[in-house]
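The other protein chains are all here in position, but one chain of the complex has been omitted.
Right, subunit A next:
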Amino acid sequence: MAFDSWQEVIWMGGYGFYVWLAFGISILAIAILVVHGLLTRKKLAQLAVKKQQQQQRIARRKQQERHRSMVTNDSTS
């Protein structure tokens, strides 16, 4: 350890403000990038769920139409 106490670590030989500002903002910037990536993935998952529901709706309608046409075909024959 290059320092004797925590006060000295914070003080950094008089350069504490600069050293901690540099480290703090750098870590914050990278953290924002990581969180943004995680949020993007979450948003994509929500989009995928929406898309799935849409596909299911379309599939259901198609099935109903097929069913209906089958019924009408039966009645005419």
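One rule holds for everything that comes next: contacts are C-beta pairs under 8 Å (C-beta built on N, C-alpha and C of every residue); 3 or more make two chains touch, one makes a residue touch a chain; residues count from 1.
Methods note: contacts and distances are computed from a predicted model.
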Out of "Lactate utilization protein", "Nitrile hydratase beta subunit", "Carbohydrate ABC transporter membrane protein 1 (CUT1 family)" or "Heme exporter protein C", which one is the UniProt protein name for the chain not included here? "Heme exporter protein C"
Absent-chain interface residues of subunit A come out as 1-3, 9, 12-16, 18-19, 21-23, 25-26, 29-30, 32-34, 36-37, 40-41, 44-45, 47-49, 51-52, 55-56, 58-59, 62
